[in-house]
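Got a structure for you, written out below as structure tokens; questions coming shortly.
The complex appears here minus one protein chain, its other protein chains still in place.
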Amino acid sequence: MTALRFLLARLLQLMLVLLAVTLVVFVLTQVAPGDAARLRLGPRASDEAVSELRHQLGLDRSLPHQYLAYLNRVLHGDLGTSIDGRSVTDVIGQGIGDTLWLLLGTLVLAVSAALVLAWTAAWFRDRFIDHAIRLGILLALFLPAFWVGFLLIRLVAMPTGWFPVSGLGSDPTELVESLVLPSVTGAVILTPVLVRSLRSSLIDVLDSEYIAVARSLGVGGSALIVRHVLRNALGPVLTLLALNVGYLFFGVVILEATFDIPGLGSALVDASAKRDVYVVQGITLVFATGVVVANVLGETIVSLLDPRTVSA
Amino acid sequence: MSDLSLIKDDKEHTIRSRPRGNGKLAAGAVIFGLFVLAAVFAPLITTGDPAEQDLLNRLASPSPAHLLGTDQLGRDEWTRLVYAIRVDLRVALLASFIPAVLGSLIGIVAGLGAKWLDTAIMRISDVVVSLPLFIFFIALVGLLGPGEGFLFLGPGELPLIIGFTLISWVVYARLMRAEVRRVRSMDYVRAARSGGLPRWRVIAWHILPNVIGQSIVYFFVDIGLAVVAISTLSFLGVGIPVGTPEWGAMIQSARTVMQTNWWLIAAPGAAIALAGMGLALIGDGLDDRIKS
Partner (left out) sequence: MSLFKATACVAMLTATMLLSGCVSDNSTSPGSASAPPKRGGSITMSLSTAIDTWNPQEALSSQSFNVYSQVYASLLRSTPDGKTLLPALASSYQADPAAKTLTFTLDPAAKFSDGRQVTSADVKFSEGLWSTGQLYGSYFSSITSVETPTPQTVVFRLSQPDTTLPAILSTANAAIFPDNYGGRTAADFWKKPTGAGPFGIDNQAVGRSISLTRNPHYYRAGLPYLDGVEYKVVTDAYQRLLQFHSGSLDVVNDVELATALQYQQDKIVSAPSSGVSVLTMNTKSGPLGNVDLRKAIALAIDYRKLVAGGYADQATVATSLLPQNVPGVTPCPTCAWSTTDVAAAKNLVGTSGYTGQNLKLLAPSSTAEELAAQALVPMLAQVGINATVVPLPTSSLIDRLGKGDFQLAMITYSALAPSPIDPLGFLASTGVVFSQSDPGPANAALSGVHAASNPAEVTTAVHAFEKSANASDAVIPLAVPNALQAVAGRVRGFLPAPYLAYCADELSVENR
């Protein structure tokens, strides 16, 4: 019963934040310079045609009215049309696959690296290796991702020819090969953010009585320890990822620009340079929804994993 | 990445037998100090004009006349690198200082003010944290363009500062609120309050000095993060306009000659990383000292 109420509360929260997101995204169109109808029809269109389209798009109505109309269209999956006449949902559909692959590659690599580093640091707490990892991680926070990407291209990809330098491959082997360098770059940005908090969570777990007992079992206990620690680290990792998902999306935009991957991020940068308002609006909405959903999802899962939060 | 995890938790499980952080603090101060000195004395250690072109001597290799060679328009790379400190650090400092003050004030209000105010501020900060603000920034600045200069700021700098303020006030607010709540129930504050001191004096003399430490630590880290973010945004074409001596923009335009003139990429990138690391070391060193 409490779990159900908890879920309902979360759902309500999600709805409210999503509503806020649509409002923010709607405001984007209002501040954009130029007239959407004129942009669409081009310079040679007559004033009549432009005002006709303005009417069609509802641009001649009051702002609250326009917002409600926008909300209604979004609920029906209609995100408008780009200046070159494509439906924005198509533009998003075209780019979202590459973006998701990048996210996945980055996440897998960053989380594995973070677990290994955090575990090592926690295990050798206050020893030299712990200090070294913590200092290294602190400094790695300040490596500009695009620069790391260029260095990888120049120092690894170009001389060896092992990895494709731009875009994502289509068949599975090519896809994995082409994901390597962007994911490594992504991991360089994301791992430091994870390691710092993960280390202390792991220390908490390692200090628990459970581990003390397992340790006393000797060699047979080490498998137990690994299982126990991993299970307990899952919560903090999810919380951290949920917290940083906005930053992660920003990272993906950088990766796409650096490695010329035609995902949502490149489309966003492109469209905003072209002042393609509806595309910018649509992609921003997708990213924002992704962040909000990931946040709520992360929190919910963590809470459900840990019964104490629900009852508290 | 504006979240507390960057500075919290890290130190909680370390045993300290002696005051630490002096080494880091010194190293950070030396690095950062060198950047500041270079920026201040830029005219003395460079050719003097980062915009001066020598079109007939483009893409020159490093030489005594041009320490880091010349770029695609024959501009002296070393000069641009040094003058870029002025742009990057100016924007980064403002983009961290304004949210630090603003966020800290909001945090104090939340920590000491009425319950409803606290709740309202915290809910707002929840929403702000859960929005992809950098994505909004790209969308908005991309659509609006960098704009004109403002007072002593160059074109594109004001949107960056406003954007970063909206993004990072939350960290300071949360940090400050937590600290204030911790301190206000302590004996000496209670004593001061019951002693009949005016409220503002209690805050200014007894609470503030005890809660500001963490914000200062984060402030230094934040400047470094801002340097990285500013250069990243100009790389994406939504920050400081092309042609300005700015590290990210320099990398962006030298990309095309990376095969032959790799140092035009390597140097500005190293400068970003080094500046950030210097600031991070200062922050971390301060943190060590506060906690020990």
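Letters A and B name the chains as they come in the text, with residue numbers starting at 1 for each one.
Here is the rule we go by: a residue touches a chain if its C-beta (ideal position, glycine included) is under 8 Å from a C-beta of that chain, and two chains touch if they have at least 3 such contacts.
Everything quoted here is computed from the prediction, not taken from an experiment.
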Would you indicate which residue among A:126, A:207 or A:260 is in contact with the undisplayed chain?
-> A:260
Check the options B:51, B:120, B:186 or B:290 and report the residue that touches the missing chain.
-> B:51
For chain A, which residues reach the chain that was dropped from this view?
-> 39, 42-44, 83-84, 86, 94, 153, 157-158, 161, 164-167, 260, 262, 270, 273-275
Which chain B residues would touch the chain omitted from the figure, given the whole complex?
-> 51-56, 58, 72-74, 145, 155, 237, 241-243, 253, 255-260
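Just so we're on the same page, only the chains that are shown with their structure count from here on.
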Between chain A and chain B, centroid-to-centroid distance (C-alpha), Å = 23
Per the touch rule, the chain A residues reaching chain B in their complex are 17, 20-21, 24, 28, 31-33, 125-126, 134, 138-139, 141-147, 150-151, 153-154, 158, 193, 196-197, 199-201, 203, 240, 243-247, 249-250, 253-254, 257, 268-269, 271-273, 275, 277, 280-281, 283-284, 287-288, 290-292, 295
Chain B - residues contacting chain A, complex = 1, 3, 5-6, 8-10, 12-15, 127, 129-136, 138-145, 224-225, 227-228, 231-232, 235-238, 248, 251, 255, 258-259, 262, 265-266, 268-269, 272-273, 275-277, 279-281, 284
